[in-house]
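Excluded from the complex is one protein chain; the other protein chains are retained at their positions.
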Amino acid sequence: MITGARLGTLTGFRRLIASAMSHDLNVFLVPGPDIARAQGLDIESSGLQPVASPRHANVLLVMGPVTPALQEATAVIYAQMVRPRSLFVLGAQDLSSLPAADVEAELSQQGLIEGVNRLRRVFSESAFRPSISDFDVPILQIRIEYTCSMHPEIVQDEPGSCPRCGMFLIPREVQSMAEHRHMNHQKINTDAEIPVTFTHNHGDHQHDASMEYTCPMHPDVVQNEPGSCPRCGMNLEPRESQTESDHDHHHMDHADQGNMNMDHDDMGFMSMIDVTKDLPRSEDGLPMEWIDAPFGPFFPGLPGGLLLLLTLDGDAVARSETHCLSENTELVQSPSMEPPNFIERLTCVNPLSPIAYRLLACRALEHAAGIDISAETARARIGALERERIASHLGWLALFAQQTGFDWLMRRAASLQLKFLTAEFQQIKVLKPSVLALIKRLQQTPLLKSRTANIGQLMADIVSYGPVARAAGIDNDARNDDKICVALGFTAVKQIRNDVLARLQVRLDEITHTLMLIEAADAVVVPVSNTVGKISSSGEARVETPRGMAHLQLTLENGQVMTAQLDAPSTYHLNLINPMIDQQELGDALMAVNSLDLSPWEVLQ
Amino acid sequence: MTAQTFFIGFFGVAAVWFGIVVFRTFSMVRSALALLFSQTALGAMFLSMQVEFLGVLQIMMMATEMTIMAIFMVMFMMDPGGLGKMDMTHQKRLSLAVGIVSFVAAVAVAVFIDWGPLASTAPDAAQQTVDLGLELLGRSMLIFETAGITILTSMIAAIAVAIQPLKRNDKS
Partner (left out) sequence: MTTVFILISLVFGAYLVAVIEDWALTGRFRLTAPVFSALALLGRESVLPRKLDRVFFEVAPVLLLLSAVLAVAVVPLSPDLIITDLATGALFINAALVYVLVALLMAGWGPDGAYAMIGGWRFLGQLIAYAMLIVMPLTAVVMRAESMLTTEIVVSQAGLWNIVYQPVGFVLFFIAAMALAFLPPFDLPTSKGDLAGGVEAEYSGVRLAVFRLGRLVLIITLAAATVIFYLGGWQGPWLPPWAWSAIKILVVTAVMLLGGRMLPRIREAHLLSWCWIFGIPLALLNIFLVGVLVLVFP
């Protein structure tokens, strides 16, 4: 029985429709298709069809880690889905703000397929129900706030008049719980330091018999005393009557009102250009209305868990704010952890590159304990790390292709990534030609270079790691210091131009180079922890994850891990977003954000 | 004959009604699209009068032009959604006067000018197109060439005024 059924009784025609629905399962993925692929799930081959908008979906598939902040977002997504809707959960999750899961299964391809079969039965049996319940959670409440049409930065909770121009405020609906993410509207007009009021200035004027007051926007409203326009509420402006045409304007205080220059022509008419003078202007000069649009955290083209709050001027980005809703707080569960538990914890921190983090934990522990590992084990570990690098880059290619609407690349890269995730050494050799063919065909795609060149350019003096840095020619690859890597023939792959095309090129070249490294390493074995005695010391390690260098420092006391600090590349890359996408067109901005290959999971608050 | 009169009347009334909606609504986009449908009704009127080429042309051109007007209204008018319900009309007396004068002038032109002998039936639509083409390239060639050059000049001038000087490192 699905809780998200539609109202109705299951008879006749509806039965036919319900069985049609059970064959047409459209799924919205939480936290995202990149996480699904990274966990080895092949969504399409299980019979589910991924869609981009929750309105088109009838299954909400929750897999992977869902933090409390993401739970709220998931509840909003669930509320946006149209009935009949169902909730399909893979793996154990604590989802308190959502209704009970309709189908639960384990987090594997087997579990997925078996869960889909159950889901089909559930749909054809209970898509329509005679009585249904509503879904309401606190996050969905809205409240009304009041804003001025001419001064969008003025926001109040009560109806009234704008303190700057006097116009009636118009109502607007906003999310009631959005305080912590509410953009500070006061900052839009930077020269609005002094709120300008007119009324006290008018007290200085003598009430001349020939003085008339008119509304700047409605010149046919004429009064003999100051006040508000009955039509729009704006404060009336003094205007000399026709008998004193040579009247000097200077004592009318117009010069003091920096922001409200009312240019009157002979008719007392204010053109629209002047009315919109206060509205913020963008660089290209086109004064479109500014809209706030959130992109994320489950946006189809962006990494799952990343929330981009963009203020769009038309379709150019005027302001942006990034949040990672997938916050991981403490690495070490107090008071201390056993080393094997710690390694497992670190492996789960970043579902997009678990092996790299596992290796990081193992190396840090071995460094603390002073354990040396054999060259053969080291090589096999490097093989595993490099295999994950290829899988991660392929996953990035699939996400990039999804965002740029490049279907064949998305399908091909996704299928190769799934194969690479668990490929044995021999299988990698078999897969090599397909990967090289993909890269070659990609580089020959006609419009790709023009689409990606000169977009997402970064300044040269920023802190970055991994492929983002190497695309700018900066080589801070951690593998340069690893003797075994260098012995296998590692050299860093670099580009010069610092744009999306360069980052794409770097990752493609890295895939080719990595294939060679794996062959030289001659084995692929996931890192296994060695036993650490009851020692007390500190250790650190650096590993070149697919996104850049990650640095772990930990302290051991009596064989237990007491503290740990992780420095991950995505934390730095988050700060690169705002300057990079400023004033860019929306499609370019999203592509630039994608090119950084962020993993919101490894960003620690 | 009566069916034709009915349709001409119907589309005429529709055109006027949509024209009224342009000013009655608070939403800028609704205003622009109401004007669009007013012009479409005019085009349909032409079709009812068996002037096929002009009718189709009117329907086609006005759709594009009015939607571009819609985007300009969204850009330059505040509150394009009309939620503030503010009265945006100006210069009411002047426009009323101009409207009445134009109406009287149009009616006078329609009634008092000698349009030539009345044809009993409208020529075949294909024949109309041929005649129109011959007219364009014959008697009216100077008018249309001038109009064409004028439009081209204003397009170029508008672009030249609107374009901002290219920055040095602008590679787009």
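Order of writing sets the chain letters: A and B. Residues in each chain are counted from 1.
To be clear about the criterion, a residue touches a chain if its C-beta (ideal position, glycine included) is under 8 Å from a C-beta of that chain, and two chains touch if they have at least 3 such contacts.
Since the model is a prediction, treat every value here as computed from it, not as a measurement.
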Touch partners, limited to displayed chains, of the chain removed from view: A, B
Residue, one of A:Leu98, A:Ala127 or A:Val561, that touches the chain absent here: A:Ala127
Of A:Lys419, A:Arg451 or A:His551, the residue in touch with the unshown chain: A:Arg451
Among A:Asp24, A:Glu338 or A:Glu424, residue touching the chain not depicted: A:Asp24
Residue, one of A:Ser86, A:Ser161 or A:Gln403, that touches the chain absent here: A:Gln403
Option from A:Pro84, A:Gly166 or A:Gly395 whose C-beta touches the chain left out: A:Pro84
Contact footprint on subunit A, counting only the chain that is left out: 6, 14, 16-18, 20-21, 23-24, 44, 49, 51-53, 55-56, 58, 82-84, 127, 173, 291-293, 299-301, 312, 314-315, 401-408, 411, 445-448, 450-451, 585-588, 590
Residue numbers in subunit B that touch the chain omitted from display: 27, 29-30, 33, 36, 52-53, 56-57, 59-60, 63-64, 67-68, 70-71, 81, 83, 124-126, 128-129, 172
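As a working rule, only the chains that are shown with their structure count from here on.
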Where subunit A and subunit B are represented by their mean Cα positions, the distance between them in whole Å: 45
Contact set on subunit A toward subunit B in their complex: 149-150, 168, 170-172, 218-220, 231-232, 267, 269, 272-273, 275-276, 279, 284-289, 454
List of subunit B residues in touch with subunit A within their complex: 74-80, 83-84, 86-87, 90-93, 162, 164, 171-172
